[in-house]
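What follows is an incomplete set of chains from the complex, kept in their original frame.
Read from first to last, the chains carry the letters A and B; within each, the first residue is number 1.
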Amino acid sequence: MADLLSQSPSSRRGFLRKSAALAIALPSAAELLSGCAEGKASKPPASVDHAMPAPAPAPVLSARAKADAMDAMHEMGVKAFPAKTQGRGNQLFQPRMQGGVKVYDLTCSEVEWEVEPGRTVKAWAYNGQVPGPQIRVREGDRVRVNLKNELPQSTAVHFHGLELANAMDGVPFVTQPPIKPGESFSYEFVVPNSGSHMYHSHHNAAYQVGMGLLGAFIVEPKDARNEPKVDVDQVMILNDTMHGYTLNGKSFPATEPLVAKLGQTVRIRFMNEGMMIHPMHLHGMHMTVIAKDGWDQPAPWKCDTLNIAPGERWDVIVKATNPGTWAFHCHILPHAESEHGMLGMVTALVVQPVNA
Amino acid sequence: MADLLSQSPSSRRGFLRKSAALAIALPSAAELLSGCAEGKASKPPASVDHAMPAPAPAPVLSARAKADAMDAMHEMGVKAFPAKTQGRGNQLFQPRMQGGVKVYDLTCSEVEWEVEPGRTVKAWAYNGQVPGPQIRVREGDRVRVNLKNELPQSTAVHFHGLELANAMDGVPFVTQPPIKPGESFSYEFVVPNSGSHMYHSHHNAAYQVGMGLLGAFIVEPKDARNEPKVDVDQVMILNDTMHGYTLNGKSFPATEPLVAKLGQTVRIRFMNEGMMIHPMHLHGMHMTVIAKDGWDQPAPWKCDTLNIAPGERWDVIVKATNPGTWAFHCHILPHAESEHGMLGMVTALVVQPVNA
């Protein structure tokens, strides 16, 4: 992980090759480990198909050998981080300008999404990304979002946190008709309030949001004088449904690290699009909580573990004062680790020397 | 839903009639919908008994027909809101005065409770209501609560949040003997502290509270000068146990909307009597959090999604500045929607034009 920013595409193939090798070398190690009831569902060991004669009776592993086998799985996960996968969500969305309007063309469709190396799932995505592309505008901007529905179900987009006119709120049969398969709909509005918001499906939403129809909608304030000056500004969307435990659509070791130089200031915009709380714990440094759902906290407060509930957004500031690679994970431990190593909602904050 | 406040009793019959008709017209639509694993337990489709010959093989529905069938279920739920049901909880409780004491006579017994149209469950209720009748007094009032137990189990009443003398705290074998079936007990006290509190069973409470033995106990402060002036003051009790996901004892579409004129101020007193957290999300406007468990927050803060844990009460203020009918729901999405439409912990804030 020391070289985590210099990983080449070949690293992933190496990871998979080593993984398969280990599975063959230690075919029954996982089963032999004691106390392994937790976390199996999250990251099952790779199954190995091989037409081989019946194996000889498994040798009894010593405690040390069992510990070594478990440690090897842990090491492999850490060494693979950040693992390369196909597809990247939450990419900054450049609008096209049309008569002073920022226009965002979104198409929702079913795609294959690689959550971590070798685990590819069906996803419902905006423009092929999970999370959808990051919309970032300024308070007072005129915005048009053209949604084209290429899914087999009707859908609609709710701009979660924006105080729009009722007709733009995106709730079928309450504020608009559902957007049928093959059809389109345009949302247009002047952005009314700043902060860290979201856009997501509001139709059959437990399913459609769970499948990936979600993204960040960031609004910079018109008057930026009170905005904290930051060097790094990163969105972290938590999810826990059909695609497992993910940060920005990926599971460890395919999650993306946050990287800062020593002394820099990092802003993290947490957003929970899942169905469970996730108390995110940062090692080595604390977080100062400055906003909730896009509204400034009147009295910012500090913590190292921030509980984020579904639908909430929390903005925090981290001063990168402590050099090193720091674990950063959900503290509901089965969302972060099993006997097979770290998994799911784990990433790292990497604080680099100034001259690195 | 445009005419949501003019629903007549016949609407419900119409709802059920349409429901049955749809069930016959689209008997297999639900099963044919793709990706429908979520939420079925919360709101099963109505079963249809009919002595009919074996049906012909179901035709294969096109994607569009499947989408239309799902949308029809969603539309039906929204159009039925607010659906009429038998029984209404949380009704303001007028005490009888006896020598300067406000006397509340409560009887707990087993009743039938209609949670949503056509879904009637066994409930344990105070005075036949779920939640029990709303007690609303002033700090310093002398209050007597006479409990008569007509249930098959012993019980006791805890006044959750009130700082009473120990003997009035309602915990069997700690502060009093249990109140046996057929017996009565009187609680009497001078109300010591203001705020949004609750009363509920504290005996076999996971079961008894889950079955409905709970209600709001609101205490207005003696010195009301710091109280916000509000036009609407509404209690919203969340529950998630034996009766499903409910707001004030009812599931969508039988939940009650909040209604305000444009420009009015609404106070909502959230209370969680369930076993899960519920992050309540308001569309179109934000909430200002002013009190926790009846105690003023020293620095009120804003949000659009408020996470409410079991036993907590949160008071918020909403300025009704945005006209329209706004969804208002738990953001753990399976508590609010399935492929069959909105369900459970969904209601609306209706902001009406001033001259309506």
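One rule holds for everything that comes next: a contact is a pair of C-beta atoms (placed from the backbone, for glycine too) under 8 Å apart; a residue touches a chain by one contact, two chains touch by 3 or more.
As the structure is a prediction and not an experimental result, all values here were calculated from the model.
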Homomeric assembly size (copies in this file), of which only 2 appear in place: 3
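As a convention for this text, only the chains that are shown with their structure count from here on.
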Copy-to-copy rotation for chain A and chain B - C-alpha atoms, rounded to a multiple of 5°: 120
Interchain centroid distance [CA atoms averaged], chain A/chain B, Å: 34
Residues on chain B engaged by chain A in the complex (per definition of touch): 1, 33-39, 63-64, 66-68, 70-71, 74-75, 78-79, 277, 279, 281, 283-286, 298-305, 307, 322-327, 331-334, 336-339, 348
Complex interface listing, chain A residues touching chain B: 152-154, 158, 160-161, 163-167, 169, 171-175, 178, 180-182, 202-207, 209-211, 275-277, 292-295, 297-299, 307, 309-313
